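A single protein chain has been omitted from the complex, and every remaining protein chain is retained in its original position.
So, subunit A:
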Amino acid sequence: MIKARGLARRFVARGRTVNAVKGVDLDVQAGELVGFLGPNGAGKTTTLRMLTTLLKPTEGTATVAGHDLRADPIGVRGRIGYVAQGGGTAPECTVANELELQGRLYRLSKADAIRRGTELADQLDLAGLDKRLTRTLSGGQRRRLDIALGLIHSPPLIFLDEPTTGLDPQSRANLWEHIRGLRAEHGVTVFLTTHYLEEADALADRLLVIDDGEIVAEGSPDSLKARVSGDAVSLAVPEGSGGKVAEIAGRLPGAHDVSTVDNEVRFRVPRGDTAMPELLRALDAEGIQTQAMQVHRPTLDDVFLTLTGRTLRDAEQAETREESHVA
């Protein structure tokens, strides 16, 4: 559905060159739900804007939905849906008008545009809102309208840029259901960007992790987590026993990265669940009473940390790149 090779984009702003995307290779098969994960400014939106013909790549080639990005952008536009990060509804338009206009711009007849609009409104819980001005919709409703607009011409492929940013948790969970439904019930290939790890985890079959304009990892959420070596364990121990506990923990098979901070001992071990009973017996034998313990399965945040050496949150804070100005 998408095949990109060496896609790159350079911006020149105020005499400085910014390599927003530095040669991205992408393969997305029909029917996949692929997540594009990375901190703000990593190049997600720029890549998406290239794949949706809004931005010309400075280098590289791509075929999107069967059409060549450079040779036939109009062919690409007719076969994809795109839902931008901030949406794209006019506040003073009614829901029905927006749906009809969008359908007709995609070359549907008036009757077809209206029929398809109604169908999508039903499907996305927007039924009965057709006479409402879009500015009077709730955030979740407006977002679903944005998605309906992107689907009006029944494209085989839809791009969603940060679909749940700014939504409350309930609307977000609801939108996740709809996005899963797109693929499950309608066979739409979905390519979405997100900087929410839990979203990538919950939705995507496969993830592409992008950092600083380059794809740094690719795989299913589970296979990516497996790259992080093991579960993180932390133990709260009695005053003064930290050194001893760390020594015992270090003897567990495969334990590593042992550290002691105040009265907390942390380490990593391949299987936290099976290592715990063994550790507790050894500590018991030494007469040390642990006060609390936690085992963390690796999160995508850990994945990001392992891959790039910083957490996603740090990456966001360090984000002062010009992408937002020039892109």
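A few comments on the model shown:
One rule holds for everything that comes next: a contact is a pair of C-beta atoms (placed from the backbone, for glycine too) under 8 Å apart; a residue touches a chain by one contact, two chains touch by 3 or more; residues count from 1.
As a convention for this text, contacts and distances are computed from a predicted model.
Think of the chain that is not pictured: of "Transport permease protein", "Membrane protein", "proton-translocating NAD(P)(+) transhydrogenase" or "LacI family transcriptional regulator", UniProt labels it "Transport permease protein".
Considering the full assembly, A:84 is the residue among A:84, A:167, A:202 or A:236 that touches the omitted chain. In the complete assembly, the contact with the undisplayed chain comes from A:104, out of A:70, A:104, A:244 or A:266. Although one chain is not shown, part of subunit A still touches it, namely residues 52-56, 74, 77-78, 80, 82, 84-93, 97, 101-102, 104-107, 149, 327.
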